[in-house]
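Got a structure for you, questions after.
For this depiction, one protein chain was excluded, whereas all remaining protein chains were kept in their positions.
The block that comes next holds chain A.
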Amino acid sequence: MEDCLAKKMEITVSEAEKRTGRNAMNMQETYTAYLIETRAVETQSEGQCAPVDSLWRRYSEFELLRSYLSVTYPHIVVPPLPEKRADFVWHKLSADNMDPDFVERRRIGLENFLLRVASHPVLCQDKIFYSFLTQEAGWKEVVNETGFQLKADSRLKALNATFRVKNPDKRFTELKHYSDELQSVISHLLRVRARVADRLYGVYKVHGNYGRVFSEWSAIEKEMGDGLQSAGHHMDVYAASIDDILEEEEHYADQLKEYLFYAEALRAVCRKHELMQYDLEMAAQDLTTKKQQCEELATGTVRTFSLKGMTSKLFGQETPEQREAKIKVLEEQIQEGEEQLKSKNLEGRDFVKSAWADIERFKEQKNHDLKEALISYAVMQISMCKKGIQVWTNAKECFSKM
């Protein structure tokens, strides 16, 4: 990542604030604004830091940015945003978007998003992205002026292409299949993990009841009293420890979620390929039809059934001049078509090449990140086990003094 923005600029989403304002329909609404701070990275420490620039953005502006990037760079696996609404929650967590824990995790997710974009070799150079980070006022207008919404492919068109494309690149078909499976398996994993967290919470918390009853029991005992009382205290510690443990695990869940959403971005690239390929196939098909028509007119043979052919049979042949005119039009169209086909072909090949390059980059990133996530998960489990051993060892010592 030679010249990416992330190397030149420190980017953080440092704060979140509740705001009230009026929305597009002039109705009052509450939303959260996030403070983006940026600072140029000093290559040599000179004792003085560069000044920090900052501006506030809300989630919808992040969404706009991402839309823009997805449309403008369809061959790139664009990093996903953190979830809009809290999903895969286990009972203790709130599903409320205004909940401070959710807002905090979202803040981290948004920062992560910006860092991902800033470290991407292609995306980091985008001017709109740069102005998102630096230009508070008028950014929305600048984005809309790019007219990217017009370039967006309609979903219907994309769906149509998926079903009708004949010869997509096999690698993309496989990749799309993979991204479907990945999405399915990570969803399943997150759902079960939430249930596991729920149950584990229950196990730990019930142990807190030992604390109370040991205390009550110790009151009627002479020699056993102290041991029971202090053991009870350790049971309380044990019960309380689960809160931090599960809080940490949420970060792991967030790492998995990022790749759940990345699967969607991957699929988008595959769909774009299918669309382009379909477009190409349609153009080629159209060209072939026109060439055939031209040939038929020139040679007079009707090879394919056409309404024209029927009407001319019924209502008489056209004049040679008419036919000549038609041929000329067709020949022009054919020439245009051939040029278009050539450029579409070229576009298609370029797309495949650059998309595949980014996909390879993405694969490496994914493997690296998920491995790190699994390692950190294992480390969390190890820490939890060690805490458990510690608490029960302490309790055992108290019992031994009974």
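As a working rule, a residue touches a chain if its C-beta (ideal position, glycine included) is under 8 Å from a C-beta of that chain, and two chains touch if they have at least 3 such contacts; residues count from 1.
Keep in mind that, in the parts below, contacts and distances are computed from a predicted model.
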**Request:** For the chain that's not shown, choose its UniProt protein name out of "P-type ATPase C-terminal domain-containing protein", "Sorting nexin-30", "Protein cornichon homolog 4" or "glutathione transferase".
**Result:** "Sorting nexin-30"
**Asked** Of A:A325, A:L346 or A:C385, which one is in contact with the hidden chain?
**Response** A:C385
**Request:** Write down which of A:E63, A:D87, A:E145 or A:E216 is the residue touching the left-out chain.
**Result:** A:E216
**Item:** Options A:E181, A:D243 or A:E324, residue touching the unrepresented chain
**Value:** A:E181
**Fill in**
Filtering A:V203, A:V329 or A:L346 for touch with the omitted chain leaves A:V203
**Request:** Kindly note down the residues of chain A that lie in touch with the hidden chain.
**Result:** 178, 181-182, 185-186, 188-189, 192-193, 195-196, 198-200, 202-203, 206-207, 209-210, 213, 216-217, 220, 223-224, 227, 231, 367, 370-371, 374-375, 377-379, 381-382, 385-386, 388-389, 392-393, 395-396, 399-400, 402
